[in-house]
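Below is one structure; the comments refer to it alone.
Here the complex is missing one protein chain, while the rest keep their positions.
Note that the chains are named A, B and C in the order they appear, and that numbering of residues resets to 1 at the start of each chain.
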Amino acid sequence: MSSMGVSSSEASEGSSEKIVINVSGVKYETYKSTLMTLPGSRLAKLVDTEKPLSEIFFDRNPEVFAHVLQYYRSGKLHCPTNLCGLLLEEEFAFWGVSGSDVEPCCWATFRQNKDTVEALAQIEPSVMEKKEEAGQNDQSSNLRAWQQKIWALFDNPYSSIAAKVIAMVSLVFILLSITALSLQLKPIYLSHNGNSSKNFILTFPVESLDALEIVCSIWFMFEFVMRAGSCPSKRHFFMNVMNIVDLLALFLLFFWWCPRDYCVKVMGFLHIMRCIRLLRIFKLMQHVFGVRVLNHALCASVTTLCTVPLVLFICTLIFGTMIYYAEVDSNDSIFTDIPSCCWWAVVTLTTVGYGDMLPTSGQGRLVCFLCVMVGVLLIILPVPIIVNNFIKFSSLVKTKYSMPRKKEKNSVDTVPMSSA
Amino acid sequence: MSSMGVSSSEASEGSSEKIVINVSGVKYETYKSTLMTLPGSRLAKLVDTEKPLSEIFFDRNPEVFAHVLQYYRSGKLHCPTNLCGLLLEEEFAFWGVSGSDVEPCCWATFRQNKDTVEALAQIEPSVMEKKEEAGQNDQSSNLRAWQQKIWALFDNPYSSIAAKVIAMVSLVFILLSITALSLQLKPIYLSHNGNSSKNFILTFPVESLDALEIVCSIWFMFEFVMRAGSCPSKRHFFMNVMNIVDLLALFLLFFWWCPRDYCVKVMGFLHIMRCIRLLRIFKLMQHVFGVRVLNHALCASVTTLCTVPLVLFICTLIFGTMIYYAEVDSNDSIFTDIPSCCWWAVVTLTTVGYGDMLPTSGQGRLVCFLCVMVGVLLIILPVPIIVNNFIKFSSLVKTKYSMPRKKEKNSVDTVPMSSA
Amino acid sequence: MSSMGVSSSEASEGSSEKIVINVSGVKYETYKSTLMTLPGSRLAKLVDTEKPLSEIFFDRNPEVFAHVLQYYRSGKLHCPTNLCGLLLEEEFAFWGVSGSDVEPCCWATFRQNKDTVEALAQIEPSVMEKKEEAGQNDQSSNLRAWQQKIWALFDNPYSSIAAKVIAMVSLVFILLSITALSLQLKPIYLSHNGNSSKNFILTFPVESLDALEIVCSIWFMFEFVMRAGSCPSKRHFFMNVMNIVDLLALFLLFFWWCPRDYCVKVMGFLHIMRCIRLLRIFKLMQHVFGVRVLNHALCASVTTLCTVPLVLFICTLIFGTMIYYAEVDSNDSIFTDIPSCCWWAVVTLTTVGYGDMLPTSGQGRLVCFLCVMVGVLLIILPVPIIVNNFIKFSSLVKTKYSMPRKKEKNSVDTVPMSSA
Partner (left out) sequence: MSSMGVSSSEASEGSSEKIVINVSGVKYETYKSTLMTLPGSRLAKLVDTEKPLSEIFFDRNPEVFAHVLQYYRSGKLHCPTNLCGLLLEEEFAFWGVSGSDVEPCCWATFRQNKDTVEALAQIEPSVMEKKEEAGQNDQSSNLRAWQQKIWALFDNPYSSIAAKVIAMVSLVFILLSITALSLQLKPIYLSHNGNSSKNFILTFPVESLDALEIVCSIWFMFEFVMRAGSCPSKRHFFMNVMNIVDLLALFLLFFWWCPRDYCVKVMGFLHIMRCIRLLRIFKLMQHVFGVRVLNHALCASVTTLCTVPLVLFICTLIFGTMIYYAEVDSNDSIFTDIPSCCWWAVVTLTTVGYGDMLPTSGQGRLVCFLCVMVGVLLIILPVPIIVNNFIKFSSLVKTKYSMPRKKEKNSVDTVPMSSA
């Protein structure tokens, strides 16, 4: 190829095989032999099949054609970084050049914008946009309109002021019911039937708390019925984790008046579910840019983040076993069984360090040193995963929400122009 | 469109509908039909309304026009990454092309510099620049000049050496008063009126400490009066958190001679406020590049960072409740009430791990394992938020402070030129 | 050089020494004297040796030539960021310009894609691709084909459903054997020969556990023989750490029936090795994008990450010694020897904080403050290393796996084209 260049420069005058390709006014000159290097492409066919013209005109992108011509010359398809990969792909297709011929060095450049478009398509539109769209499409029947208004009222706090108030009231009721449940529980030690066993009594006046509980339950039931009834898609509604938690919490209420012994377990589940429902507060925060990005970043990282508990589990087993055998010889050791040792390993790996179990022998402390080193590394492992995805989604989400929603092509008419 | 291209290449010679657009010397050729694809645009109007010329001259950017022409050809508006988005917007406006027609793949490119300019505008100028500006504008009255000098002296340590000395003296007084208050307090156990209750005495000679306290208080009062008096905007002064803290600290001094029992509480507030005033030290560090960036990054992250305590609070409730019910069966458990369990959850979630409360049952330890896993993730959550903003503001602040302050256009005259 | 530019503009008309260089249709004009500034280059030789032509044609990249011409003019070789460094290098070589003349400011731009290509070459192809290649190359002998099928079956869980099942069965057997070993061990305190020493008994029925152990061992042996026998490269097989662990675990089985006292130690090693074998689970996760990136990032960071334990070790010695001398005066101190102090230093530097050893004196607490500060910094040190490599490999791995595998050049023929 280098020799070709040299010969071409020597035969630079009077060569009968030169051809001029006029691409949208920009005139490129090259040898016909150069165009024959890629036999299946558009230009090779034009030059090959018919008596070739000395000048051919194309109404295509002249800048991209320069790179196509370079592919003919050097046999390597490089991409410029300043042009959009989608534009390149379109032009390449016209010239009969496959995008898969792009060199490895330029592949990332070529794909970048295509990946961006695909990633942007996966970011679902915000709540506000959804509302608008919904409003435009389904105004056919009056009933449906009402259903949607109620759904917006109970599900989307940003649809109206009333919706915000309802969301707040709901949160207050959740907090009230959690507080009530928390305060109700005070253990007393009843020494009935011989052995002193722990038992629970309701220390607060039972009536007032029961009343509060009933009020809360009625609200939760009302809210659930309204939401379930007005939801446009019942299937999506009952597949949502938060709604299942709500339903379970309501279902568990029926065990309220069952015998005391069993009641504690049921109340436990009920209690935890009410706490989980507090996560609904994030619906009120979804308009914050960083929370949205964090949400996307965490969702995208979830598979990779799963390795961390897995590695932690394996390391727990390894270090638990190691400390067991390291401390096996010390007579007064508390590392008496593998499960306890694993408990120590978890507490040490996560640098919590309760201090209830401590290695005393030299080898035990060495194992602890190793364990802590690995633990510190394990804690750091998720950082780059989330940082990388956060940086990526930060720009994607920013683009998504600054981007105008595509309208018809005649929007060009609306650009004000003074004359011409 | 591909077919158009093909037909155009076949009809490449002798087509009567070709038009030459000379943009600042660069001659682009295209078909008139191509220009008709965007009816409302400048070129379409030119071609459509009058008997079109075979060559039209425009004194505009030829590189941007290549991309506008490509929009006519392919119906997709891509942006080059090497040209400034603001330049593109200006040229697009001239050609009657709306910036909102830019494809999603190139939208980030198109917006980037506009966003940068907006972000730069939000970074307020540094203290040194403010001083200069102030000096230029308000030399009208003599009184105002004096007021400003005093304000600079007490508020901006970098305005003069005297101001730096005053800032240092102020810090020394704050540290002195904190030390005095800290040393004064030593509890003694007085067994008055029967039950042995804790009480406090001033172990140091009361006179010397009182003298120190009085000196400090006088300085603080003097400083506050000077600053409040000389501040150009009284409204801003009394809305500043640090100034309110100062005022409160001064106000609390009046409770100094109230009865002993109440005094401890008052002294507590006074004490804490004096500690908070130590944060003024950051005024002395604002010229450090990294501190400035960190400041901007933290301010920009503050809404998102608020999720972390919120999530921590909800997780505390969830895991506190979980550990309560997990350890409810073990007879000698110390997880006797929900608030205590929440305390354990906080200590474990943050990996502090005091070790005062420990799960002993298998299920309790499982809850603890989950709790620690979530805790480690929670601690990591703020990292990407701050890292992302730090990286962003690092380049913004760097640009801001390396950028020349715009002067008049005739600054061009000052460029030295030998001849021509 | 500035003066040259000025003189050239003054002598702009009628200069006899102008030359036109037609690079692929783009006509550049310059002075012959400009081309003489780089004596050894192609253009200088052309102009110098023979009677120079007024126009020279080259079938090369016109955009790159603009930058080469600028090198002649200003004596500084700058690179555009929008063109691939490999393309630049090729063209520079044609024009007789050395790539090492590129200015420091543009060096990173010039090298970037070359580095990317080199880094991409170091990322080994994924398991799936390996399989395909293997399938294509070695179908010569029937025996080899069988050997490869067995190897794929036992080594690559993604080769077939049967292979996945075998990988799962293997994991279940590992977990079973670990559980069996863990449960077997329960210490009892036998007071034989006078002093009460701790001893171990198998609390489970020995027969059933022994049977389980034998079944597991037979499976491990079978698996190892199959893998060792079918592995294409025996040398690589026995140099793999995981295989050595497997072999050792099998070897240790022979010590199973040795006397009880020694048995505990042997069982310890066996136990730990079985736990380490759990790491094989990552073979099942290698298709997850993030895990793959994390793997590459950790491998690339391993040398640098080694500094962290090293610094931790030195800091342990420094702070261990410091706390020893700080607490040497307090009579009831537990910091009685340097090794114990180093233990405290490790526990504090890593922020584990068991609380078994606590400084009580003022100077001891000051040392602790310093120790914790350094510890927090040490924990943070590995973060940027991994974050940087994760971001780097994230894009590399993405490029690698989105890249088409290079086929023959006639793949151009397969691009569908309507006409021309």
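Quick notes on this structure:
FYI, a contact is a pair of C-beta atoms (placed from the backbone, for glycine too) under 8 Å apart; a residue touches a chain by one contact, two chains touch by 3 or more.
Predicted model, so just to flag it, every value in this text is computed and none were measured.
Touching the chain that is not shown, out of B:Lys114, B:Arg227 or B:Lys283: B:Lys114 (per the contact rule at the top). Screening C:Val117, C:Leu183 or C:Ile338 for touch with the missing chain picks out C:Ile338.
Residue B:Asn82 is the one among B:Asn82, B:Ser160, B:Ser217 or B:Thr336 that touches the chain missing from this view.
Remark: the residues of subunit B touching the chain excluded from display are 22, 24-26, 42, 46, 53, 55-63, 81-87, 90, 93-94, 113-114, 116-117, 120, 178, 181-183, 185-187, 196-198, 264-265, 268, 271-272, 275-276, 278-279, 281-282, 285, 288-291, 294, 297, 305, 308-309, 312, 339, 343, 346-347, 350-356, 379, 382-383, 386-387, 389-391, 394-395, 398-399, 402-404, 407, 409-415, 417, 420. Residues of subunit A in touch with the missing chain: 2-3, 6, 9-10, 81-82, 351, 353-355, 383, 387, 418-420. Interface residues of subunit C with the unshown chain, by the touch rule above, are 2, 4-5, 8-9, 12-13, 15, 18, 20-21, 26-31, 34, 38-42, 45-46, 66, 69-70, 73-76, 78-83, 93, 96-98, 100-101, 103-109, 111, 115, 301, 303-305, 307, 310, 314, 317-318, 321-322, 324-325, 328, 331, 333, 336-339, 348, 351-355, 358, 362, 365, 368-369, 372-373, 375-377, 379-381, 383-385, 387-388, 391.
Just so it is clear, only the chains that are shown with their structure count from here on.
The mean-CA centres of subunit B and subunit C are about 35 angstrom from one another, to the nearest whole unit.
Computed from the mean C-alpha positions, the centre of subunit A lies at a distance of 25 Å from the centre of subunit B. Among the residues of subunit B, those in touch with two or more other chains are 2, 9, 81-82, 351, 353-355, 383, 387.
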